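As you look at this complex, bear in mind that one protein chain is not there, while each of the others sits in place.
All chains are identified by letter, namely A and B, in their written order; residue positions are counted from 1 within each chain.
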Amino acid sequence: MSGRSRRDLLKIAVAGAAGAAFAPSPGRAADKTVTLLHESSFIKTFDEYMQRTLAPAYEKETGVKVVYELTSVGSLPTRISTITETGSGADVTMIFLLYPFLFDEKLMDVSDIAEPVGKAQGGWYDAAKEAAVVNGKWKAIPHSNIGQLMNWRTDWFKEVGVTKFPDTWEELYDVGKKLKAKDHPFGFELGHGFGDNHGWIYPLLWSYGGHEVEADGKTIVIDSDETARAVDFARKFFKDCMLEDVLGWTDPSNNKAWYAEQISCTNNAESILWLAKRDFPEIAKVTDQAMNPQGPKGRFHLLNCISHSVFNFSPQKQEAHDFLRWVMDEKQLGGWYASADTYYQPFLHAYDNAPMWQVEPRNIPYRDAMASAHLPGWPAPPTRQLAEVVAKYVTVDMFAKACAGASTKEVIKNAEAQLKEIYKTA
Amino acid sequence: MTIRTEPLIGIAPASRHRRPASLAAWLDREAVFSWLMMAAPMLFLAAFVGYPFVYGILLSLEDRPIAHAGTFIGLKNFARDFNDPIFWRVASNTFIYTIIATLLKMVGGLGLAVAMNQNFRMKNLVRALLLLPFIVPTVLSTVAWMWMLDPAFSVFNWFLIGLGMPKPGPSWLGNPILAMASIIVINTWRGLPFYGITLLAGLQTVPPELYEAATIDGAGGWQRFRYVTLPLLQPIILIVTLFSVIFTFADFQLVYVLTHGGPQNATHLFATYAFDIGMGAGQLGLGASVALTMLPALALLILALTLYMRRQ
Partner (left out) sequence: MVTGHSRVEQAVRVWLPVGVFLLLALFPFYWMAITSVKPNAELYNKNMMPLLVHNPTLKHYVGLLTETSFLLWTWNTLLVAVISTAISLVLGTMLAYPLARMRFAGSGLIAITVAAIYLVPQPLLFLPLADVINRLDLGNTLTAVMLTYPTMLVPFCAWLLIGYFKTVPKELEEAARIDGASRLQTMRRIFLPLCTPGFISAGIFAFTLSQNEFLYALIFLTKSSVRTVPVGVIAELIRGDVFYWGQLMAGALLGSIPVALIYSFFVEHYVAGLTSGSVKA
């Protein structure tokens, strides 16, 4: 024992002096280890729950050590890319958006976890299946949604006689016009961020009936009256209700504008309210959240499904698989969800009425939005072509250019040409 | 001490044993010595630049989605790029960005060098302070600029509104032209000090006698500058410019943090676009093809620059 503890001491000393930095990625110890890769959570207590409660509990129960590797927000795709390209680095990973589809050949089929979990916990939302089922097989276990919904200033809306959030885009437009005149404009991102731009642009497009590509993954239908109507709406929405600066906004911009009290309405995840309650309580009091307005063809929301996948090339894939099944059991899952105060909206119906929703009732619209949530690019299947469309901001820029002054006909034609070029290989 | 006149190579001092002497002598031959000396760095560069470069070229000729095997498709990626309107926007952005920023840095740098080429106390401190924009990590200073360019908080807007412009003032990052202007300004701000301090070094090697001679011949300040200073500075200007052009052309951080290529691709550069395609869309081959097109573009720019300066 003394030899081992001396070795450990030496290891700690070396690691301390040069930073564990010099050593190559931790080799597999004699005991089994499962590495869970996650993006560091906006809500710290969520990560801590895994680190301090779940991981030790699992180790106690099974002897398998769980290493929770956190990577910074925005770098998860890069990390996953590296792991899949090189064949090592983690066993289970958080995954989102279109990535289960891009990486599907390297992900384990986890239908044997998903089906029982769904049955036992009230069934999956359809949106969850949309995000995680690839060619009939579950390649990821959906965990939760990070919804994008309307945030609005109740005090300023009241000043123009509105106490309930408008139900349709046109009604929202009317309110926005009045508020802009009172120097409380709206601010919806039209720049090259990742979340906040798609978070309202796709729902707007869908709610007018516009689509880029059909569900067959080949037919380009963006040039339609529906799309034109959506674009025309966006243009007047921008001109009459918003700050000009939104054309260059990235994701943090609307948060900043909110706390600076520049804007009266935007779309966002729960982060604005959450941080306001902590640092700007006066603003928090007058901030409320609501589902997206509806258009002629319905009410839609953007799906941002956080899931977990197992890498099928991992030497520990069986252990990883078992760990995932354990985590998704309600004994563990309920606590994990609750640790984040509904920042993560569960995809299992069993949690629709969980007590955690009563902690901050203003978050309840996020739960209700899941029934109408879809992945970017819907109804086109999430393929590499769609990923390219998203990465090149084809749809975002179509709207942005129209708002900046280009004609609707022109921007749609350009977007169509781009889509045709990208989908040539479909 | 005797003075030897015969060449040393191949001739061993009498005290040395014959065989090691010829090995030592062989090692001392210019070619042998040189190649052996350069072996380590060449191997290093071959492994970490040469190999990835060749790999990158091969990637650009493949259809290579992430986590999938690649299939050779020849020049199809490049064909796709040439049909991609964003690609051409990116190309023009990068050229405009590089050319204007470099011109500004060159002129500004010269001005700075001339201003600093006088003796005064605290010169060293001032020189160090002037280098700060160059030293501070780009991403951090860019974050600071992000705030400074927000119309609601910008001192620039504050002044302009004070002078009568309607609120809220220019949208520096929302308007495509202003956004390009903004990144040019930030890049110039960042790079000018380096240009200036380097040119200052060059200025300080100009012998004062030349200035005196020119003055005696009746040359005024501006003429002295044009006919004495500039020609002597030319080699150093050329080199700093080449260096600056290369780095500006391949710039990534500034745009990635500030606008991520927006608004509507007005500030997208080759590096950021290649990154989005490779890491965002998972199209490694296509991303590599965009990155690879930087090479001939850059080579062209440098060739043009070198020819122009040689002609002067």
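To be clear about the criterion, contacts are C-beta pairs under 8 Å (C-beta built on N, C-alpha and C of every residue); 3 or more make two chains touch, one makes a residue touch a chain.
From a predicted model like this one, the values you see are computed outputs, not experimental measurements.
Contacts of the undisplayed chain with visible chains (whole complex): A, B. Across the entire complex, the residue among A:78, A:111, A:154 or A:168 in touch with the chain not shown is A:78. Shown as candidates are B:96, B:140 or B:304; the residue that touches the absent chain is B:140.
Checked against the full complex, the one of B:78, B:95, B:225 or B:252 touching the unshown chain is B:252. The chain not displayed touches chain A at residues 18-25, 40, 42, 69-75, 78-79, 82, 85-86, 88-89, 193, 195-196, 251-252, 254-256, 259-262, 268-269, 271, 275, 279-280. Taking the whole complex into account, chain B touches the unshown chain at residues 3-4, 8, 13, 24, 27-28, 30-31, 33-35, 37-38, 40-42, 44-45, 47-49, 51-53, 55-56, 59, 111-112, 114-116, 118, 120, 124-141, 143-145, 147-148, 152-155, 158, 189, 192-193, 196-198, 200-202, 204-205, 212, 215, 235-236, 239-240, 243, 246, 249-250, 252-253, 256-257, 270-271, 274-275, 278, 284, 287-288, 291-292, 294-295, 298-299, 302.
Keep this in mind: only the chains that are shown with their structure count from here on.
Rounded to a whole number, the gap between the C-alpha centres of chain A and chain B is 37 angstrom. Taken in their complex, chain A has these residues touching chain B: 77-78, 81, 84-85, 102-103, 105-106, 190-193, 243-250, 253, 256-257, 260, 262, 384, 387-388, 390-393, 397, 400-401, 404, 414, 417-418, 421, 425. Contact residues on chain B toward chain A in their complex (touch as defined above): 63, 65-68, 80, 83-86, 150-153, 168, 171-176, 179, 259-265, 276-277, 279-283, 286.
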